[in-house]
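With one protein chain withheld, the remaining protein chains of the complex are depicted in position.
For clarity, chains are labelled A and B in written order, and residue numbers in each chain start from 1.
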């Protein structure tokens, strides 16, 4: 088990937790919360795999994915009152997960021989789509379209990854730089309440 | 034409009728009602086929599916005022359809060589996803997340199917037990208004 895969599972955990919280907030029943948590965690990778045509989708073939999501969600449901105040660790996990999921998406797209801008798009989809689906299922306008710099961080990280690789930089340093870019932009954006401009 | 296939078509009919009713209630036009009926009927199988990678999706290759859905919906639109009071037969058809669709989903997932828990998940998706998509298109929070034991019955039926098969029980008895489990749980849940617990 590589470090990247371990961190990906960690990202998976935090997306499951964020999905579970959203479901609990909307007063769903136990099954509803589990479903929302799964969708938030696997949504991005699923859409990416379908668009590329790598089927069956990867989480269905993976040994740990579903178990990890299941137990994270159960834990959230048991301890959500205590966890509610754990905003900082949750935000950190979510941000690391976003960074790693994006890079995994870019890598898989590159391996499928797609164009650089499409790879960045697929990385962004991998990072963001779970949250979009969660919001659609809960009948909100997807948060991603309303607040914070979220997808923009993924796009920037994807561009760093592609550029760095094309310049011949070592793959591990490239990964580190790209993930750091995403985390840095997101942290700065949330800290200073930066948003993208609207039309009016 | 096997009995299972015939019963699957029957399930298809009842899902089309339930979709048509939902569309008529929301005052959609004729095309809207037809679309909602189709989506409710084929939604689950479509998502399952895409996730597994069995493309083109099966209903597009099937001889009777689209015709059966089309004529069921037309019939509903012609006779909906009379059918409105036929709650019991509708509920029975819907429940049988749910049971059969779930088992078909589990079987196809097993045939694709996937893990048992993934097979149960794919069976549940096959049974439930049509209704979820219907609710999203009609801009409601999916009913499945709010009321009744619905997906839980599918999960129980899927577990019965997998366990029974692993114990070496005959395939037809296994099917019967699994479908009966789903129908039984759903009927009992609706009769006694059982629901899953919420978080608060």
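What we mean here is this: a contact is a pair of C-beta atoms (placed from the backbone, for glycine too) under 8 Å apart; a residue touches a chain by one contact, two chains touch by 3 or more.
Model, not experiment: these values are computed from the prediction.
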**Listed residues B:14, B:46 or B:124, member touching the removed chain** = B:46
**Request:** Since one chain isn't shown, list which residues of chain A touch it in the complete complex.
**Result:** 50-53, 55, 112, 114-115, 117-118, 121-122, 132, 136, 139-142, 144-146, 151-152, 195-200
**Request:** Just the residue numbers, please: which parts of chain B touch the chain that's not shown?
**Result:** 23-24, 26-33, 35-36, 46, 50, 53, 55-57, 60-61, 66, 77, 80, 136-139
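In the analysis below, only the chains that are shown with their structure count from here on.
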**Item:** Centroid spacing, where centroids are CA-atom means, of chain A and chain B in whole angstrom
**Value:** 30
